[in-house]
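With one protein chain withheld, the remaining protein chains of the complex are depicted in position.
Moving on to chain A:
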Amino acid sequence: MASNPRVFILPSSDNGDSSNEHTILTFKHPNTNVPTRYLVHHPKTSSPSTSSSTPFIYEILKVANSPYAPRSWLIAPDTPPLSPPTPKTEDEETTDKEAPPKEQEQENQSLIIRDAHLYLTTPFDPLYLLLPHLSSQKTSRNFLTLDDLLESHPESTKWSTLQSIHPDSSKILQSRLLSICDTVSTGGDDDDDDSDQMFRLNQEKLYTLLISRVESVAKALPSSLTKHISKKLLKPIGTQASIAWKRQSDIKPSGGGDGVINDAEIEDQDEDTAQEVPVQEGADSQLRREASKLNLEDTADMPMEEAINIVEEDLLPPPEIQYICQLSHSLQFFQNYLPQGIYTSLSERLNKIHPQEPLEKYMEELKSLRAAASAALDFSMSHSKRTLEDLEAGGGKTKEDVEREKKRKKKEEDAKTSSGVKKLAKVDTSGMMKMTSFFKKKDPKT
């Protein structure tokens, strides 16, 4: 250890010196089955406040140093100045991280650690470690005492070590088990006697607990994450065009918000599927032209960011949809800690409580909206570039617009035209009269 120090953020303890209260134990990871190290925190003075919620097993998380921005730790003893020991790194950004533990007892011996990995320890519910065993065939049918349970556990030696270094752990484990197990007390003489209680996994209790956890995580997701999630669900038209659209709907007081846009675009889409190509193109280009016109006239007098914010708020999905999304995100966190079987039935149960249909429906809708919008956006991008180049050109149909339409038409035709027909189109037919000048039209009914 001393030869290769690491920076840990450890669970705090009541008394100052905590170095002897931590032990690292290896358990199989409940999801991957890979042996994984967990930190056990066992305060020597067993405080009377030990309750079921007192964490004692900690997950070790490594905040890895990016290989692209090399950093290192400088660890200095916090002697004369009373300033908190701050890890100084090459990069000043990291100074706001928490102080490393005072492992350096020798005074005046500063230390540089080459790899600026930071190890975090976060409380870990021991239930997750027990779950694979609890739900396995052998144990799920019978009532077992905690001791029997741990003894039959494939890693029973680890558990006995745990009990020996942290005597309180069995008490805590029992109380944790209560929340997901049916219990039978055999002795019946004394409730305090731990060994008398026998446990059997209760699926209902387990999933109720898990679901409530998923829900609370979903509600407590950090804003940076929720923003990221809802951004994915934003309705299309993000920038220039959206402002134009927004403006347009403002101008027409009858139109309700961005509903105007959506309707127009959905119609657009419908026409497209009906293969009425000319009509569709006509309508499309008209819409675009309007958008571009508005783009030119109106955006100038409104601060860009303000406008974008307004638009983005309008484009946000309804809150219930956002919540469904957050739920599925939080469910993914749980996937890491649950055996596959439990995870799948958990997600099934969750789907029953919070059906996914509205989200799927919304995504469908979103897809079509995006498809319709991308064309318009595409145009507005190229158009805005152009207007920067020559503002005086005005908002009419640009050359690019015409070309683009031509190209698209051509592509559509290409699929159905043989090469011969294309070649013939290039033939010089000057001096050749049309067939209609030789042969007269017949009655259609002959």
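Definition applied: a residue touches a chain if its C-beta (ideal position, glycine included) is under 8 Å from a C-beta of that chain, and two chains touch if they have at least 3 such contacts; residues count from 1.
To be clear about the criterion, contacts and distances are computed from a predicted model.
K.L.:
Looking only at the UniProt record of the hidden chain, which name from "60S ribosomal protein L6", "DNA sliding clamp PCNA", "Phosphatidylinositol N-acetylglucosaminyltransferase GPI3 subunit" or "Iron hydrogenase small subunit domain-containing protein" is the right one?
P.N.:
"DNA sliding clamp PCNA"
K.L.:
Per the definition of touch given earlier, which of A:Val63, A:Ile165 or A:Leu424 contacts the omitted chain?
P.N.:
A:Leu424
K.L.:
Footprint of the hidden chain on chain A, which residues?
P.N.:
Touching the missing chain: residues 416-421, 423-425, 427-436, 438-442, 444, 446.
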